[in-house]
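Here the complex is missing one protein chain, while the rest keep their positions.
And now, subunit A:
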Amino acid sequence: MASAVFFLDLKGKPLLSRNYRGDIPMSAVEKFPMLLLDAEEESSVVPPCFSHEGVNYLYIIHNNLYILALTKRNSNAAEILLFLHRVVKVLTEYFKELEEESIRDNFVVIYELLDEMMDFGYPQTTDTKILQEYITQESHALEVQARPPVAVTNAVSWRGEGIMYRKNEAFLDVVESVNLLVSPTGQVLRSEILGSVQMKCYLSGMPELRLGLNDKVIFDHQSNTTGQSVMTRGGKAIEMEDVKFHQCVRLSRFENDRTISFIPPDGEFELMSYRLNTSVKPLIWVDCKIVNFSSSRIEIVAKARAQFKKRSTANNVEIKIPVPDDADSPKFKTTAGNVKWHPEDSCIIWKIKQFGGTREFSMRTELGLPSVKDTDSYAKLKRPISVNFTIPYFTTSGIQVRYLKIIEPKLQYQSYPWVRYITKSGPDYTIRLAN
């Protein structure tokens, strides 16, 4: 449990705080910036929690803010850190942006929220949708006082009552992000597919939903050894490593008979996520050569190839190639798209709007180098190439939604489920450069 929560600016000055337990001297926070500084001097490793004089400091960083929790007990660290992340999420959803200014401007609401989200150091309600029902940014008229929504303490704590839509619709997006690490020779060192089923629900009442994935998807009923095996259309089994569900999904039901049944929250949420550890070949492969000419200029020759079926197209492909910090006067030549130099990030970005399957494009860039050599720039060049893209109507794993049954026992309306598939690059789609 947390004894107190602080919002600090980057210099460590407290902007706002809430003391939940009164068992820690609030002045302990004054030591925080100094402790961080000491730790940074000590080594490059500054962990997100440490202890000093019997007070434990746990913090996260968000937009030039430190969000810090103090505790004197041997508390649950994962819970506290996650709670801090949740505070950031809720406040971001309340104010669009959480930074110094929005904290100053909205201190009244923040106090109210902090009061509601944690009591005596125990996290309580952290669901924005529900909190918004009784903590609003506009003050209430005198006569109508807000009441706690039933949902706060309900078994269904994520959905309010009395939701009405004229048109009842549900949208399912199956999004698969591919994370890859490829060696310069094209060997895939690490690859994973992070899948997620995102849902947008505009449904009235308290609907019961059941999701069926494509009929060849057979979740392994019996022993469920290393995860679930999924059959693809080709009949090839792939390892679905780990399925995670939103809190609305009945976990025991899934454990028993593998049905995904739930009462959805209103609006947008992530219904489930899964992970596949199968090796994927790079969907977009970049072969890049950097040649140093007499240390006065370098030449970058890159070839990009789309390694997926012809009928699919990758959109907004961005290939980010690192260049030395002190490079200048770039010259570009490409067969498709355009290239821009971003000196602030020391890289060039090659953008291709549409990249058809099996196509191949190439690019050549020349950059000047100053005559005085910066010895560090060699090390900086060790950064990998990163690639961003999205491929609509395509899943790498072959997973498909077969049905989404929507039943609202009282209202009995007709509803329309919509399904989309997207594959995109994950945050870590990188190709290492040769030395």
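Keep this in mind: a residue touches a chain if its C-beta (ideal position, glycine included) is under 8 Å from a C-beta of that chain, and two chains touch if they have at least 3 such contacts; residues count from 1.
The working rule: contacts and distances are computed from a predicted model.
S.K.: From the list "AP complex subunit beta", "Serine palmitoyltransferase 1", "Large ribosomal subunit protein mL50" or "Cysteine desulfurase", give the UniProt name belonging to the chain omitted from this structure.
M.R.: Cross-referencing UniProt, the chain left out corresponds to "AP complex subunit beta".
S.K.: Please identify which residue in A:Gly22, A:Gly186, A:Pro370 or A:Pro392 touches the non-displayed chain.
M.R.: A:Gly22
S.K.: Across the whole complex, list the residues on subunit A that are touched by the chain not included here.
M.R.: Residues in contact with the chain left out: 1, 13-16, 19-27, 30, 35, 38-39, 42-56, 58-60, 71-79, 81-85, 107-108, 111-112, 115, 119-120, 122-126, 134, 139-140, 142, 145-148, 152-153, 155, 157, 181, 183, 189-190, 192, 194, 223-227, 241-247, 250-252, 254-255, 270, 273, 275, 277, 376, 379-380, 382-384, 428, 430, 432, 435.
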